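Complex shown without one protein chain; remaining protein chains in place.
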C-alpha cells in the first residue's frame, strides 16, 4: 500500500528553505517521489492524507539518549526483570515526541538490543533504536563511576549481577591494559551485536568532576580502529578540553557533550579541528532561563563550569562545527524526580528548561540553541541530517529525499520561524506509517502516576520523631555531617 | 466429621510423662475425648488413624517470630506489594515445622493481620498467627532503630512509605510524651486490631547496643494499663538488667529475650522476681557448639555479652522462671543469607546451631536448653503450655485436654528421651485437620532457589577492576575506611 | 589589709531593692560590715574606694559552664598538653565578665581540678571553679555521645587517651550495671576530688535527639544517694519531660536546662513538683531576636523544640520555680566559630543573642529572661543567690552579707532598672581583692586572633579545583550525599 501526503510545506533538510505545495509519495516505507502533485504518478491503492497548511520535516533524531537511565539502586531493584518493558516505554515516549530514531549511548546491552530488534521486526511500536551498550571504560551502576555507596548496602548477589549486566568485559579494568589488549576486548564486545562504539575519553565518576583522562591517545586510537574495522562508528564521552582534543585526533566520528569542558573554554585550535574535520559535535545547551535557574542552586565553582559550557556552545556555532542535537534523554522514575539530588542537575530545572527529559528535552535544546544564535535551518539539520551523517546512516535517514526511509514529522507551525514551533506536532510518520501517538506509551510504568500514600502514612506524618541530634548543642557533632 | 487418633503415646503437657495406648477423639476441631480406646464413644463417621509407636504432643508454639523479617532496603523494594505472600509463605514454613501457633512480635501490621485473618477463616493454610504490629517506641526499618543509612539512598517517597507502614503513630516520637499521652497513642493503635502489645523497655538501635532505657517506669506502667484495659497481654523488648527489671515491675505478661542483658548477668533479685510472679521469660539460647562458633567471628566485647546471656539462661532454669521458647524466627532472603553482615549474628551460624531460622531454630532452642539442664517435660512446656499461659490463650491451646483446640504433633521418636527427637515429625494436625506438610510452602518465594547468574556475569568476573586505592601506598587513605 | 567600699547603692540580693549610701568593709577576703559610713569602725590600714553613683551587687555566678568545651577532634589534637592553659584562660575570661564563681559541669576532670586548685591557692587569677568532671553515663568526645566519626580517623592511641581523660570509669558502660554497682562506680569517681556530681538522666548523643532515658529511676536514686552521702550536691542532664520528672523525683539538687524537653512542654504536675521542692531549675533561654534568627536556619522539627523550650521558660517563671542562670558557657576556638556546623546552635547566633558564649552569654540570659517577664530582683537572684543555694554554698556566696566571701561586681548602671545594665561593669572584686580586668586573660590562646593565612594560600585559592562530581549529571550519585 502506498501513502500520499499532500498540501504541506516540505522542509526536506537539503534545501535551505521549505517548499510549498509539494506532495510526498511513500511506498514500502520509503519515499519514492517528492514533487508537485501533478508531476507524480500515484499507484491505485494509495491512501492520501491532506496536510494543507502543515509543515513536513524529516523525523527528528537524538544523538544521545538513555532509554534506561535509572541507575539508582532503588529503581534497579524495583524493575529487575522488567528492563525490556521500561526501554519499550521510553522508545514509545520518544516516538510520540517526534523522535523517529534515537541513539542510545549507555545502558544494559542485552535489553536494549532485544527491544531494538522487536521494534525493527514490527513486534512493538517505538522509536528506531541504535545502541552502544556500555561506555567502554566505565564500571557499573554500583561503582565509583555512578554510585559507590551501594556495595555494602545491596547484597553482593544483586550488586554483582547489575554491574555485570552493564559492564561485561568493558569496565575500568581496561585502563590497566595495553592498547592492543584493549582493542581485543572491544572487538569481543562489538561481536555481541552493538550498533556503534562509545568509549570514555574522560572519566565519569573518578572524584575529579570529569577531568581525569581515561585512556591514553594510543589506546583511544586502538579503540577507534577496532570500531572502524567492524564498520561501526565510534564516539567518545569527553569532559575536558584535552579529553575532547584527544578523541577528535583519535578519529572519533562524533564527540559527546563537547561543550562540557569544565571551567575552561575550548581553545580556538580545537574549535578549528572540529570545524575542519567531519567529527560531529554533540552540544548540551541550557536556555538562558535554565542557566539563571541553575545558578541559584549550585556553587560558584559549578557555575564557572556552566558558564564555560555556554560560551563553548556559542563558539561552536560560530566556528562552523557540525552540531548534533542530544540531551542524555531519559525517563527518571517519578519518585526520583522529587528527590533533592535531582536539583542542581539539568533534569531538576522547571519542565520548560529541563534539558534531560526524554519527552521534551529536545525541544528545550532547539530553543536554547536558537537563543545562542543558531540559524533555523541549522537547528533542523542538527536534529536530523547532521546526526544521520555523523552516525553514517545518511543513506537512509536524516532528510526527505527519494529513496530514504519515510520518517517524517508533520507540524502545525513553521519550524523555520521559531524553534518553539517544533512542539506543534500534528503527526508522526515512521517508516511510512502514521503513528498512533495517543496510544503511546502503551503500558506506562515510569510515566504512570505515583501510587497514593498507604493508609498508615497519615498517622505517621502526624507523629514524626524529632531528629537525631540534641537541638542547638554545639558539642554533639553526630548527625551534623 | 470426627477423627480418632489411636495407638500413640500421648504426652499431653499436663502429666509429667507420656501415657501409652491412649486414643484421642477430635470433633469440630477440638479434642472431645482422650482415653483408652475401649472407654471412648466413637461417632459413626469417624476417620481413624493408627499412630502406633508414635508420640503425640501438643502443637508447638513460638513466642517470638517475625513472619516478615526482611527489613533490608533491597528486599523491601523487591517485595513491595507482596508482603502478604511472604507472610503466608512464612506461616506455612512454620506450620510444616510443627508450629501450629506463632506469635509475631514485630512486623507490618496490616499485612500480618490480613494473613492472620485469611488463615483464621480457612482461606489459606498456615500456622495460627497472633501479632503485635510495631514494637511501641521503635522507628521504622529506615531509621536509627534499624538501618539509618537508607534515608538519602532510597527515595523519600519510598522511605516514608515503608517507615509509615511499620510505625504508624507508635515510633520514637512517643519518648517525648508524658505517660498519659503515650497511653492515648497505644490505645489508638490497639484499636486497629492487634492481638497483643509489645513495647520497648530498652532501645533497639540507639548506638548503645541496647543499653538505653526507652520509656520511664511510669510510661511503661501506662502502656501496660492500656493493654490490660483492652484485654490484651503485653510484653517488652528488653536488653539490659534494668530494662528487664523495670518491665517486670511494670506488669508485663512476658518479657522478650530476657537472658540478653549485655555484659551483666541478671541479679538474683530479678531472677526471684521472675520466678515468683507470673511473667513469662522468653530465652534466646545458643548451643555450646553455636557459642564456640560465634566466638570466632566476634570481638571480645561481644563475647562478654554472649557469655552473660548463657549464664542467664542457666540461672533462669535453675531459678524456676516460667520459660518460653522463642527465637526471632524468620526467613531471610537467600541472597541476604550469603552476606558477611549475617556472620556474627545467630542466623549466621551453621544450620544445626542457627537459632533464628524459622524452619529449624525452635529445634536448636530445644537442644540448647537441654544442654543447659532443662528437664524433658519443662522443654515441652516451654514450647507449648507456658507460651499459652503467658499469652493467656491457655483455655484453647498449649496442652492436650478435652475441650481444647486439636493442635497436635505426631513424632516418630520420644521427645522426652532427647530434644533431638522433636525433629522426627511424622504428622502435624492443626484444628483437628491433618496438614499436608509436603505441599508447604505452596508458593515458595524466599524459600525458592536463587536465580542463576545472568549471562554477562561470567565475562564480568573474568575482568574485574582492581580496586579503588593505590595498593600499598600508606599516604592514600581514601577507601581504607 | 582592709578594704572599704563607699558611696555605692548596695543591692545585696537579700533585700528586694538596693540601698543607697551604704559602705562595705572587707577584711581577709570576707565582708565584715555593711552599713552607713558613720556606723562603721574602720581599721587603721584600710584602703578606701569611692564608688559613688555606682551599684554593687554580689559576684555573678554561672550554674553551668564548660571551661574546656572544645571536644572537636582538631582542637583536641592541637591543644593536647595545654588543657590547663585553656581552662585558666576561660576562668579569666569568666572573671573579667563578672562571674566570680562558675560551676563547670562537664570537662576533663584532672585539668579542671588542677586549675581550680591553683586559683584557690592564689597561684593564678580566675573565677572560682567548682567542677564535676564527666557527666556520669556519657562516653568521651570521640564516641556516640559527641563525635562518632573520629574513631577510624584519629589514631587509636590518641582516641583512647582522650576518651579515657574524659570518661574514666563513668561512661555508658554504667548503663549495663545494677543500681548498686553504678553507685559503687560513682563513689570511686567522687573519691578523686570532684565538687559535685552530674549524671545523665537523658542521653546526649544516642541518635534520638535527647529522648532516650539513660538510667532507670532506681539507678538515678542510687547515684543521688552516693553524692549526698559524700556531702556533694547532685544534678542531672535532662532533655525530655520524663527525664526531667525522674531526676527531680530521684532527689537532684538542681536540674540542667530543664526547659529543654524536646517538642513537649513540661506538664503542670512537673512544674508544681519543681516549684514546691528545693530543686534548682536551670533554664537556657533565647531572646526573641535570637529565636527569630535561629528559626531561619533550622528545620520545622527543630523549631517545634525551640518553641516548647521558650514556653517552658515562661511557665517556669510563672510557676515560681527557683530558677538558675546558666548557659553551657565556653570558648570555642575561633576557626570553629566560622564553621557551618555552628550555625543552628545557640553559639551560632549574632553575638548579642548568642547564649553560649562564656564572655557574654550570661548577659544574653538576663535580657532573655527579662523579656519573658522575670522581675529585676529575681533576675539578680537567678544569677547569684539561687545558684549558691542550689549548690549549697550559700553560707559563703551568693549575697552581700556580713560573714560572706567578698565577691562583688560594681556596675555603672542600676541592674534593677534593666537587664542590659549588667553589662556596665565598672569593677570586679573577688575574695575582697580588686580584679585587674584589663589584664585578663593573661595569655590569650583561644581568644587570640587567628593567624594570618600562609603565603601559599593566595595562589591556591586562585586555582582551586572544581569539585568531585560531573556537574549536572543526574546519573553520577557519588559526592551527592
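Here the chain labels run A, B and C in written order, and each chain numbers its own residues starting at 1.
Operating definition for what follows: a residue touches a chain if its C-beta (ideal position, glycine included) is under 8 Å from a C-beta of that chain, and two chains touch if they have at least 3 such contacts.
This is a predicted model, so every value here is computed, not measured.
Participant: Given that one chain is not shown, which residue among A:216, A:424 or A:447 touches it?
Facilitator: If we include the chain that is not displayed, A:216 is the one touching it.
Participant: One chain is left out of this view; which of C:36, C:78 or C:392 touches it in the full complex?
Facilitator: Among C:36, C:78 or C:392, only C:78 touches the chain that is not shown.
Participant: Touching the absent chain in the whole complex: find that residue among B:81, B:403 or B:471.
Facilitator: That would be B:471, which touches the missing chain.
Participant: With the missing chain put back, one of B:4, B:57 or B:72 would touch it. Which one?
Facilitator: Checking each option in B:4, B:57 or B:72, the one touching the absent chain turns out to be B:72.
Participant: Contacts of subunit C with the missing chain: which residues?
Facilitator: Residue positions of subunit C that touch the missing chain: 72-74, 77-78, 80, 109-110, 139, 143-144, 149-150, 153-158, 160-161, 163-165, 167-169, 171-174, 176, 185, 333, 335-336, 338-339, 450, 453-457, 459-466, 468, 478.
Participant: Need a quick check: the contact residues on subunit A for the chain that isn't drawn.
Facilitator: 144, 148, 152-153, 172, 175-179, 181, 203, 205-208, 211-219, 240-243, 245-246, 261-264, 267, 481
Participant: Determine and list the subunit B residues touching the chain excluded from the picture.
Facilitator: Residues 66, 69, 71-72, 144-149, 204-205, 207-211, 239, 260, 262-263, 294, 298-299, 301-302, 304-306, 328, 332, 341-342, 344-348, 356, 464-481 of subunit B touch the chain absent from view.
The rule is short, and it goes like this: only the chains that are shown with their structure count from here on.
Participant: As a multiple of 5 degrees, what angle does the CA superposition of subunit A onto its copy subunit B give?
Facilitator: 180
Participant: Pick same or different for copies subunit A and subunit C, depending on whether their interface residues overlap by over half.
Facilitator: same
Participant: From the mean C-alpha coordinate of subunit B to that of subunit C, what's the distance rounded to whole Å?
Facilitator: Measuring from centre to centre gives 49 Å for this pair.
Participant: How many angstrom between the C-alpha centroids of subunit C and subunit A?
Facilitator: 61
Participant: List, in ascending order, every residue of subunit A touching at least 2 other chains.
Facilitator: Correct list: 72, 144, 149, 207, 464-466, 468.
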